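Part of the complex only, each chain left as placed.
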């Protein structure tokens, strides 16, 4: 599906389809945002090439998986961004590549599925940003997208804090499994945010034609970079917190195991000798003199009591009880 | 709440409210410190914009959560600092954003809650620093704030040292839980201090209009940077020490568990065969020749004694006893 948002020389804005491209080409004062979403890859390739995009960039734009990147081409600055197809509080996420071709008078975006940041800008205030320049529109889309990532990461913070409390107050396997899953997702997020951060880092240097060193632009890029940097820094911090929790949990479990084993050992150590004595006097030998002693049973009970008390006293002294 | 501290051309200092702003605007030799604390965000936004602050900076200043940052704007250098709303020895802390708009003749600070460093300077010697320049006042506020952080971290050092002693002399779960909580807080502090350190690192380069390369200023910035660097370095060190303690505790617990298990094993290994023998001669078979042997009972006791001694000797040789 191709949809377009065209702003003409007088600032009038029209939303439409493929047909607006010709109008835009005729009017050198107009600007256009061409959004390709969920179309047939081969048709999209034709469209992009017809619009003058470099074949190597088009190839990258149409790949299903490719890390985010930034590359300069004759008429366009090409940005491959990792947008959000799905994301929830538990950090389950599914990304999608969003390709930006940032040209002088046009912005071309291409993505396989619907993207919330693009939807919002297309239906609401995209024209204001396009009027300022295609560069501003591209940066705005990424800014909105990064904001969605940020909301989800901050929601995750609360979840992680709860998990910490649960784990430390006698966690179970399920909590550990969640933690492992979070770590695995955070590693992947951190890697992606790192790529994004590198993109704005390079844009700040002002060496890309569509991103010259201008004051108005530089604040917007800095803002976006701060957001990417914060995402990376949060992902890294949450990853470390998860790792520390795993270590802590091992440590607490070891300690509890030790306590458990002491209980077992104490019980065994007290009753096993007593049971042995009972077994001894349950034997059927013809001649066991103790069995004939008057009050032998009560004497044995006394011996057993003394033995128990001695053992308990010993364990107390060893600080096992 | 808006309060102001104005120093006029002759060095006279007046404390007051919003009304002093007009006086300051009329007298081009005067300087002013405008402090916005705990007011209505929308009203504060209006005030800041009216004072000529850049909309993007105002937006950042009013956010509830944003990492510390430094950014140059036409009339102001904007610093977002993470001040202290609450902090105790156990590193429980709650931060609050303190926004600084550092201009030629004025310093605007904005923060949602009362801040000790700002209170002290407003009520005591803020005018001396304002007289030297708004830059000096801003740096002084951060310097005092960093000093409070530092006092708390150094107080924590003693606490950590006690915890180390406790853990190594038979710690319990509660100690481990404390340690985990400290690590989690230290990770967050370290991240914040890192942002602060980056701010003074950039200020030292002398590329910000309000922080030119002058000798008097450079010593003050270096002093503040040393403090931030020290905070970061201490947080990092305490974090590593906590992690090492977790590792050490796992190791000691493993060793104790091993000792416990050896006791259990030795007791079991000695008594179980003896009990088996007793059980054997407690059976009711019609014909068990040993039961008829003269002194059979005493012979069995002898066999049991020999067996015990042999087992104990064996465990000694295995260094289990």
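Should a chain be cited, it is by its letter among A and B, assigned in written order, with residues numbered from 1 in that chain.
By our rule, a contact is a pair of C-beta atoms (placed from the backbone, for glycine too) under 8 Å apart; a residue touches a chain by one contact, two chains touch by 3 or more.
Everything numeric in this text was worked out from a predicted model, so none of it was measured.
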Entire complex copy count, 2 subunits given:
5
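As a working rule, only the chains that are shown with their structure count from here on.
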Mind checking the centre-to-centre distance between chain A and chain B? Centres are C-alpha means, answer in whole Å.
24
The chain B residues in contact with chain A across the complex are 54, 56, 65, 67, 69, 71, 73, 170-173, 176-177, 179-180, 183-184, 187-188, 191, 243, 246-247, 249-250, 253-254, 256-257, 260-261, 263-264, 267-268, 271-272, 274-275, 278-279, 281-284, 288, 290-292, 294-297, 300
Touching residues on chain A, where the partner in the complex is chain B
154, 164, 168, 219, 222-223, 226, 229-230, 233, 237, 240-241, 244-245, 247-248, 250-252, 254-258, 261-262, 264-265, 268-269, 272-273, 275-276, 279-280, 282-288, 319-320
